[in-house]
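Shown here: the complex without one of its protein chains, the others still in place.
Take a look at subunit A:
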Amino acid sequence: MTTRRRTTALIGDDNTVVVAGKSLTWRTLHKLPQLPSPAAVLVDNGADALAALRHHAVHGTELLVATSSRVDEYMREELGESGFSIVLPGGDVTPARLKRVEESGRAWLLTSGSTGRPKRIGHTLESLTTVTADQPPRTWLLPYSPGTYAWWQVVTISLTQQDQGLVVIEPHELEDWPLTAAQHGVTAASGTPTFWRQAIYRDSEALAAVPLEQITLGGEPVDQPILDQLRDLFPKARISWIYASSEVGASIVVHDGKAGFPREWLQRTPDPDRPMLSVEGDELVIRSPHHGAGLVGAVHTGDRIEYDGDRVLITGRLDTDEINVGGSKVSAGVVRNVLMGHPGVSWARVFARKAPLVGRMVAAEVVSNQSLGPITDADLVQWCSSRLPDYGVPRRIKFLDEIPQKETLKSDV
């Protein structure tokens, strides 16, 4: 291999990185043994993922990093046949089946797989670094699973900007992350709405003790109640929600504390440096300068929108959001927003359930906020009846003991 490799200036190399309670810097993170390139580095902890990323940035290698649990045997075979050596947790290496020239500086991401099997999307450190303006000094929480788009968003801020520390939260630390965050002075945190809801549900006092100045939500539809709850807990923090994906990058960023984005953004003057938003039918369509390799042009996101006055709400996936109840259509996301607006509800999932006569009915799973006293399904039916058409009212409501959460911090709502 004689071609010149692309490397990145690591402006944040001396930023603090807290892993497993130890305070290090990017520079003093442990070094991985010489990694092959292209390599799929499968990790079982956040520190190894960061070390792999720094190695990639310093040496300009071709890298895919992911938790080993996200890459099954079938996908490992597929990666091997695509030229990737597989580096397992512990360091064992399975050489690539296909020998090929590396794409220097290429970073590969796996999509969340919410629309089927995870897909591989090509990026570079530059295309993943969407926050380029100077930031105030911050210490970021890193709760995301290594290798996801959201993980790359946070780590690139820390690696490419000064005074942007990181506190890594491993999966087993997720339940008590506010304690760790408070201990290490975390001032900025990004998570899914499910992540934030769980934190409020488990211990809102512990959460309020974290000195947060920047709160970011993304990865799932963001509803008004969760924004309002966070605003109550953190009256002075900037609260932002981001629409981002491996395919189109970070394309919508909203800081006004409201769900959805202003409708006027659909009519913005075209600018090659800025994502262009449009709607086809009910589907959000984005042309983004932050897109993955080969995804130039308009990308049909598969996400459903709904207009609410001067706002455009993103209600969920097109293929699962629409529920047809005897010919009348209702958005699961809209029903969910109504349920989440009930003060006694901490979390809700809305889905279609097969039913006689009408084909499908709206059903829901709910986690109640026990500190506000018990609620019944009749209470919720009554609440929804005054806010939704009759076919949109969930007729079967099951109460769960706790908020379910996947490795991606999402809950499949």
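Please note the rule applied: contacts are C-beta pairs under 8 Å (C-beta built on N, C-alpha and C of every residue); 3 or more make two chains touch, one makes a residue touch a chain; residues count from 1.
The definition used in the following text is that contacts and distances are computed from a predicted model.
Per its UniProt record, the hidden chain corresponds to "Acyl carrier protein" from the list "Putative glutamine transport system permease protein", "Cytochrome P450 107B1", "Histidine kinase" or "Acyl carrier protein".
One of A:259, A:361, A:375 or A:403 touches the chain omitted from the figure, and that residue is A:361.
Among A:97, A:263 or A:395, only A:395 touches the chain left out of the display. Mapped onto subunit A, the footprint of the missing chain covers residues 325-326, 353-358, 361, 363, 377-378, 381-382, 385, 390-391, 395-396.
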